[in-house]
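Complex shown without one protein chain; remaining protein chains in place.
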Amino acid sequence: MIVVEDIRKHFGAFHAVDGASFKIATGSITGLIGPNGAGKTTLFNVVAGHLKPTSGRVIMDGEDITGLSPHELFHKGLLRTFQLAHEFGSMSVRENLMMVPSGQIGESLWSTWTRRREIAANEHALAEKADKVLDFLTISHLAQEKASDISGGQKKLLELGRTMMVDAKVVFLDEVGAGVNRTLLNTIGDAIVRLNKTRGYTFCVIEHDMDFIARLCDPVIVMAEGKVLAQGPADHIMDNEAVIEAYLGTGLKNAKGARQ
Amino acid sequence: MTAPLLVGDQMTGGYGHTTILNGCSIALAQGEIAVIVGPNGAGKSTAMKALFGMLTLRSGSVHFEGEDITSLSPEERVSCGMAFVPQTQNIFTTMSVEENLEMGAYRRREGLGETMSQIFSLFPVLKEKRSQKAGELSGGQRQQVAVGRALMTRPKLLMLDEPTAGVSPIVMDELFDRIIEVARSGISILMVEQNARQALMIADKAYVLVQGANRYTDTGQALLADPEVRKTFLGG
Amino acid sequence: EDIKLGILFGFTGPLESITPPMARSAEMAIKEVSDSGALLDGSTVTPVRADSTCGDAAAATAAAQRLVTADHVNAIIGADCSGASAAVLQAVARPNGIVMVSPSATSPALSTAPDDGLFFRTAPSDARQGVVMADVLMKAGLKSVAVSYSNSDYGKGLDEAFEPAFKAAGGTITISAPHEDGKADYSADVGALASAGGDALVVIGYVDQGGKGIIQAATDSGAFSKFILSDGMYGNSLIKAIGAPLEGSIGIIPGAEGEGHTKFLTMAKAAGVDGTSSYTGESYDAAALIMLAMEAAKSSKSADFKGKIMQVANGPGEKILPGELAKGLKLLSEGKPIDYEGATAVKLIGPGEASGSYRIYTIKGGTQVTDYYE
Amino acid sequence: MTRLNRPLIYFAVIGLLYLSIGILQSWMLALTVLNDALIAAVMALGVNMMWGYAGLFNIGISGFFALGGLAVVLVSNSANLEAWNAGTPRILLSLLCGGAFVFGGVAAYRKLPSAWLRVVVILLLTGLGWATFEYVYTPAVEAVEAVNPASAGNIGGMGLPVPLAWFVGAGFAAFAAWVVAKIALGLRSDYLAIATLGIGQIIISVMKNEIWLDRGVKDVYDLHRWPVPKEVNLQNADWFIAAAHSMGIDVRTASALFVGICFALISATVLVFLLTLAETSLNSPWGRMMRAIRDNEVAAEAMGKDVKKRHLQIFVLGSAVVGIGGALYAVFHGIFSPHSYDDPLRYTFLIWAMVILGGSGNNFGSTLGALVVMLIWIQAESLGPALMHLITAHLSDGPLKSQLINSAVQIRLPLVGIVLIAVLRFSPRGLLPERSRN
Partner (left out) sequence: MEILNAAVALLNYVIIPATSYAAQLSLGALGVTLVYGILRFSNFAHGDTMAFGTAITILFTWLLQSFGMTAGPLPTALIALPIGIAATSALLLLTDRAVYRFHRKTKAPPVRLVIVSMGVMFVMNGLTRFIIGVKERNFADGDRFIINAAQFRHLTGLHEGLAIRSTTAITVVVAIVVVGLLFWFLNNTWTGKAMRAFSDNEDLSLLSGVNPEYVVKVTWLIVAALATIAGVLYGLDKAFKPFTYFQMLLPIFAASVVGGLGNPLGAIGGGIVIAFSEVSLTYAWRKVFSYLLPEQFLPHGIAQLVSIDYKYAISFIILVVVLLFKPTGLFSGRSL
């Protein structure tokens, strides 16, 4: 269980996150939605250690993890993806995945000289695993491609793929869906559910595609102006007046009448 | 329907030795909204770049208002009346929101205030943040800045590469509404969209691109109605 | 026979601005001898230049290597900087048994470096100059001075010789501070020197390097009105650049109590070389010594004439001045001894270093007016 | 050219060039250039580790290089007992004091709760520390420096075998790098660059001014070079004379060649050893991790890589390799001259030129770059004037001609510059670009 306690993050006079508190239950797929600039990504950044909060605490399984650095959180099983894809541009797509698992023997300089055989074996296994993930994401043909040269949506897939390389406890997904083809997004949704069911991953998902949120997430937390506006099951949220006004809107006004 | 405004004919090209576009053709007339959909990596962005001269074609041509512009540079195409919002890196991160918008009018330079207030009424949040650095905005806000900047050019043709990626539903609806309005004023719109259902709803013409070639071409409504297309490309 | 002499100076690098006149002075001597036809029965002598870069031991060694093993020079004039000299001496000169005469390497440590009798220098010995300088100050009644020395082997070495001598003679040093050569700004240095105060500022440095920068900054701010100039500070360019504020300053420069230096200046002027630039006289003398020693040994081989250098430099015998090289060669060929005086009153001591007499001058009316010799 | 044989071809061409120096000019010259190139290659390897692997822009190379040289002086020079007794223990004590106060200051900064308290305590500590340090340090230093200033004035060395100095040199550089890294590694690209440049200058500044340590600007000459014999000794050794005669080479040349080859073998061995280590790790998960960090620090951090620690690691290692280069250089030239190391153009930028020209990220590229650049650097010195003589052969004597000929020595830098520009123009990622590994 992750408890976010009254987190605040101020940029100068601007309060990007302004006292947000909520809980993410273990084993859940929690949705996090809210208008642009609500502070969702900032909150992610605070929880995942990329930003130090101005105040507040983050507690994971009873342990205070506020202010730990991202790599420490990674080792505690907390992973995240980025809204704007952060690929390792000069490396191949497969390498992008293979680098993820931590504690590889070959990451210690000394072992690279002394334990070469073991490393080779490990690498082989890793490569296989990476290929499986790529297969799953439908981009196995890109395995050898330089990561800087793949399309915007493919980069987002790669982001997701990285979290599948290790056994994570909690995964924070920041708009995996933006720019991803809807058919593929459905597949990704299935994958998330599967990972959740079979491997017990806890997910926290930011997404603007309400179909996706509705299909996957329970509960859904709505943020606005740095605070939690509402939370609850997806269908409740979708009917919430305040949420509709701030975030969902009432659909296309002009499309029906004017165009044809 | 009037004579086509923009025609990309049998475009073939790619990066380095790889070929991404395989004889892809795109055309739209004045005041039309055309949408390109397709799986990731299909070459949609590449097609847009090709139309805008950011990628040299190996064969095929691009015509704008009947003139061959295949060999013009991007900034010359801007002068012709084309505007483009790329999929990524589409704002000036170190400049203020206001300056970002001003840069859109770099070629035009007059009537700044008027267009700007139009854009502010379209995206109110930008007015609030007008003097903030665009790099400090949230993902969706950036997207709004990017579209705003392109609108500032007052183009004849506005090309948008996934303008709604990452914007909240309410803003997305606003954006589509606005796009319709823009189209009504005579500006043609060509966009790539993954939020395909909304996009196709307002599209006069739609292309489904697969592996750099046209797979389906029809009106938006027609494609929306095609179960095959829905299943394979629109997520059911 | 065609004899070749290598000229190994730092044509590029920190000392690049003083090396061209040095090289041309050495070439002047070479031309003089070659034209005279008096060396070893009409041998010609050709100079071969090489760039020591001063700072880069690698480049210096390679350049020397080229001179010796590819161009087959008979001896090397140089190197100019102590560091390069030391590197070249060990890596090239000793293994190949080639004589080196440096006109400007002043580091005391070179005196003790093993050299197989191959290394000489016409540069003044810092140790002696320091004592002379202290003496000059006392004579001028300057009992309290500030010292600014170039942070190089030359400046540091001379400073280490000067300070004890001056203190022993009863003087006080208000501050002794190094300055870096070739830098952009010296106001900080002068600020410190000025506030420490003193009757005069002793500048131990190079005339177109930090030394000049210090004097300029000092005169600009009115910090000092009297300067004591070490030999490296001798040169008309300084007087031209600073002008009136330099009036009354005292300098010291190695020089004979005779017309050697004046003669060199006239010759240089005729050849279009700035003879007042640093180490030009020493360079001329270095070249001259080598060729005279060849004649004395009747051989152009380093191994043969290395033993004769001290002999021709120190006499006894007839005094030879600049421009009289032909005469010296002739005397030597007749088997008569000579005492080469040259432009800088050459006198080599100990392990082959100059210990000449010094000329003390005062700057009056924009020229260096000789006061006395010591 | 396929990817495989491109390096081979380049190395063959450059090998031929070195051979041609031997044939056209002299073998000794070829060897000298080769030796300096090999030493530069070691340094370039170090730079490449920092830049090519991890994207750390270190332009304080000359400082770490000088530290390697310092190690040679302190390890292999003979001891100066008089100087030692005159005050060395006291100097060491003062350094300990200084260190203690610095630690105190850092601890105070870290531990103390309020900003005011910090400032006060740190100011107090600084003042007190400075006074104590000065009180203990200055008289001792004066005493040491007064011991025979003309030929010593420093504490001398420990009289240990030279090869030990390579390790100590690496150690010195590594230690300095560690301190630097603790201070400056958080900085980004060009800021880090200038900070390291500054720190390099500070290191050299210390070496120039701390006479007691290393004679400062007065230089230390005639460093030991065991196991390589001195030419002069060879020339007097009967076995060597006999050997030379039997091969029909004159003894002088033979001795010089022998020594040159010895040095070349040593440098080459060190280089190959380091190259092997570097290549092995670069082609392993460790190397992949470093490249990931170089590409995107934020993402690497999020993927569980301790970016700070890895940066520190590679910075220390790279600097250590540069330090080894410095030690080799000092031994080869027999001289330690901090005054002349104060030249970033030669000891930093030129090395960088080698790395980039060879192809950053590619270890063999740096070696190739070193061989090429050093060749130009040295050969420009004689080729420039020769060329100019050719060009101006038809000009009549006059100021123009003499100006041209006199300026010809200046061709060295422009030539390196032109080659660098040209290579980057036609092969922007260097002669041997970083290989993509799959």
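Labels A, B, C and D are assigned to the chains in the order they are written; within every chain, residues are numbered from 1.
In the analysis below, a contact is a pair of C-beta atoms (placed from the backbone, for glycine too) under 8 Å apart; a residue touches a chain by one contact, two chains touch by 3 or more.
Because the structure is a prediction, the values reported are computed rather than measured.
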Interface partners of the hidden chain - shown chains only, full complex considered: B, C, D
Candidates D:G22, D:G98 or D:G198 - the one touching the absent chain: D:G198
Which of C:K183, C:K269, C:K336 or C:K364 contacts the chain that the document leaves out: C:K183
Which residue of B:S138, B:T153, B:S188 or B:T232 touches the chain not shown here: B:T153
Among C:A140, C:A196 or C:I349, the residue in touch with the chain that has been omitted: C:A196
On subunit B, residues whose C-beta touches the chain left out of the figure: 52, 54, 73-75, 78-79, 83-84, 86, 89-95, 99, 102-104, 106-107, 109, 149, 153
Subunit C residues that touch the omitted chain in the full complex: 13-14, 16-17, 20, 151, 174-175, 177-180, 182-185, 187-197, 208, 212-213, 216-217, 220-223, 237, 240-241
Contact set of subunit D toward the excluded chain (per top definition): 51, 57, 183-184, 186-191, 193-195, 197-199, 201-202, 205-206, 208-209, 344-345, 349, 352-353, 356, 403, 406-407, 410-414, 416-418, 420-421, 424-425, 428
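Please note the rule applied: only the chains that are shown with their structure count from here on.
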Far-end chain from subunit D, centres as C-alpha averages: B
Whole-Å gap separating subunit A and subunit C, where each centre is the average of the chain's CA atoms: 74
Between subunit B and subunit C, centroid-to-centroid distance (C-alpha), Å: 76
Euclidean distance of C-alpha centroids - subunit A vs subunit D, Å: 46
Chain contact graph, described as a line, ring, star, complete graph or other shape: line
Contacting residues of subunit A [partner subunit D, same complex]: 48, 50, 69-71, 74-75, 79-80, 82, 86-92, 94-96, 98-100, 102, 104-109, 112-113, 116, 119, 122-123, 143-144, 146, 162
Interface residues, subunit B side, partner subunit A - complex: 15, 38-41, 45, 87-88, 125, 136-141, 143-144, 162, 165-174, 176-177, 180-181, 184, 194-198, 201-202, 204, 221, 231-236
Residues of subunit D that touch subunit C when the two form their complex: 25-29, 32-33, 36, 39-40, 149-151, 208-209, 211, 215-222, 231-232, 235, 252-253, 255-256, 259, 329, 333-335, 337, 339-343, 346, 374, 377-378, 381-382, 385, 406, 409-410, 412-413
